[in-house]
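Every protein chain but one is kept in place in this view of the complex.
Per-chain residue numbering starts at 1, and chain names A and B are given in the order in which the chains are listed.
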Amino acid sequence: MKHPSLIIACITIFSFGCNSTSSDSPGNETPLVVATTSIVADIAKNICSDFAEVKSLMGPGVDPHLYKASHGDIELLTNADVVIYNGLHLEGKMSEILEKLKSSKTVIAVSDGVDHTSIRTINEEADVHDPHIWFDVSIWSEGVKHVSESVQTKYPEYKDQIEKNTNTYLRAIDSVNQECTKLVASLAVEKRILITSHDAFEYFGRSYNFKVRGLQGISTLSESGLKDVTDMVNFIIDNKIKAVFVENSVPQKALRSVIDGCKAKGHEVTVGGELFSDALGADRTPEGTYLGMLYFNVETVINGLN
Amino acid sequence: MKPSVETHNLTVIYDKKPAIWNIDFTLPTGKIIGIMGPNGSGKSTLLKAIMGIIEPNIGYSKVFDQDLEDVRNKVSYVPQRQSVDWDFPASVWDVVAMGRYATKGLFKRLTKEDHRMIEESLSKVNMTPFTNRQISQLSGGQQQRVFLARALAQNADLYLMDEPFVGVDAATEQAIITLLKSMRDAGKTLLVVHHDLLTAQDYFEHMVLLNSRLVAEGPTSEVFTKDILTETYGGTLTTLSKVANVLQEKDFPMRHK
Partner (left out) sequence: MEFLTEIWSFFTFSEPNVKVVFWGSLILCSISGLVGTFTLLRKRSLIGDVISHAVLPGIALAFIIGQQKNPLYLIIGATITGWISTYLVDYITKHSKIKNDTAIALILSVFFGVGVLLLTHIQHSGNASQSGLDQFIFGRASAMNMSDVWLFSIVGTIITILIVIFFRGLSLLSFDENYSQSIGFPNELLKLILSITTVTTVAMGVQAVGVVLMSALLITPAACAKFWTNKIIPMAILALVISGASGVLGSAISYTYNGMPTGPWIVVVVSLFAFISAFIGRKNGLLKKYLQRSKNNTKILRENTIKLFFNPKTLGETQFSFEDIFAKSKMQRATLKKGLSLLKSDKLITTNQGTYTTTSLGIEEAKTIVRKHRLWELYISKFMHLQPDHVHDDAEGIEHVITPEIERELEKELDFPTKDPHDSDIPY
C-alpha cells in the first residue's frame, strides 16, 4: 500500500461520481411519472404518456393495502418528477414515504379532487374512509380532472395536450359507464347482492344499485373472524344468493370456507367469477386497463348472478 | 484372567485439543479401581469414551476382551449427579426402573422379576422408604443412592461411576463404599472416578492416575507415591500442552491416514 491516502481519495471520488442518478439537468430529460397502483397508473398513462414516461409501482394483482415499498421502489419514487397515488390510505403502508416526498416533488392524490361529501366515511374520529373510489365513475372522473389540472400546473408547456387527452379519457369513461348501466338493468333488483372477499365494492354498489357485502373490512389487513364467516353464510342463505365473487388481489381461502359452510347447510353457492378489486389485470389484456376492468367486473357479476 | 477394561491409544479431541491423549492400559477384574487426576484431566471423558457415549478420535477400548456392543448388558454407567436435572417429573422408583431398560429395550414390558430386582436394588441402598418420593425432593446423598440403585438393577459385572462421592454426606459416603466393597467381594469390577486424595488409599486397591495422559496405572501400593502424585497433580507437561496449543491453533490433524 504505497500511497493509501491517494487511493482512498480516488475511491471516494469514484463512488461519488457513480452516484449521479437523480441530479439531472432540468428540462432535457423525459419527465418521469410514477403511480402507485395500476388503476392510478392507468390515469397517468392516458393523460401523460405522449410526453412523459409512466411507471407503476404495483403490478397486476398486487394488493395495495399490504404493499410495502421495496428499495427499488423508493429509488424510483426519488427519481420521479411526479408521483400520483390514490389517497384515503389505500396505500396503507406507504403513507410515511408519500408524506416525505411531498416536500421535494409534485405529489398528487387522486382523492383530493373528490368532494368530501361523496366519500364514504367509516369512522369520522379516526379519519377512516373507504378508499375504493374508482368504482364510482362520477367521483373518479372528478379525481381524474384534479390529476389533470395538477399535471398541467407542473407542465404548462404541455397544457393543451393534457387537456385533450383528459377529455378523451373522460368521454371514454362515460361511455363505458353507460354500457355498464345498460348491462346492470338486465338484472332484477332483488338479485343485486354482491358478495366479495373484502369491502371494496361499496362505491360500485352505490353507482349501480347493488347491496354489497365483504367478508373482510375495507382493508385486507383486518382478519375476518369465525363469526364473520358464519354471519356471511347465514346472510347468503337468507337472501338465496347463488354466487359469490373472489378477487384477483386477495386470498380466496376465507371466501371458500364460506362456500363450504353454505354447502354444509344445504345451500348451493358457487364462485361467480374473479373480480378485479384493487388492481388491474395483466398488461395487454382488456382487463389491464381501467375501462376494460370496469366492464369486465360488471359483466362477470351480471352473468354470475343471473 | 480376562481384563475388565483395556484401552489402546485412546484419544478424544475436544475443540481441536486432545482431552485425553494416547491412553493405554489394561485393568484387572474383581477390584475397586480409582481414576484420579486434577480438574480437567479427562476423567469423565475417559469413562464416556469407554462407555461409547463419546466416540474416540483415535484408538479404541475393549470390555471383557470384547467390543462394548457385545457386552453392553454386563456394563453399567453411573453418570455425574449434576449431569441430570433432578426437577424432572419422576419418582425414585421410575429412575431405578430405568436400570431394567438395559435388558428390556425400548418396548418390552417390565415383569414381576424386574419389579423384584428394582425393589432389591432400592433396599441395598436403603432407599426403600423413598420409593414413591419425587426425585426433586431428595437430598444429594439420596440422589446418588438412587443412581447407584439404578446401576445395581442392571445386574452388571462392570460398573463405571463418575464422581459418586461428590456433594454427598458422610453417612451416605460410608454406606456407598460399604456397598461397593460388598459388590467387589461378589466378583464385580468397579471403576470409580474420584476426587479426594485423602480417601483414595482406603477405597481403591488399584488406580489410574490421569492428567490428560496416563501418568500411572497399577496397584495402589505401587502408584500412590509422592513422585507419581506430584507428576499427576503438579501441573501439565509444558511441552505437551504447547504441542496441544499448536494443534488447536493451526488445526493440524493428529494422525495421518
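Quick notes on this structure:
Here, a contact is a pair of C-beta atoms (placed from the backbone, for glycine too) under 8 Å apart; a residue touches a chain by one contact, two chains touch by 3 or more.
Since this is a predicted model, take the numbers as computed values, not measurements.
Among A:Glu53, A:Glu163, A:Glu179 or A:Asp228, only A:Asp228 touches the chain left out of the display.
Against the chain not shown here, subunit A presents residues 58-63, 66-68, 70, 217, 222-231, 233-234, 246-254, 256-258, 260-261, 264-265, 274, 279. Although one chain is not displayed, subunit B still touches it through residues 48, 51-53, 69, 72, 75-77, 79, 83-85, 88-91, 94-95, 98, 101-102, 106-107, 134, 136, 150, 154.
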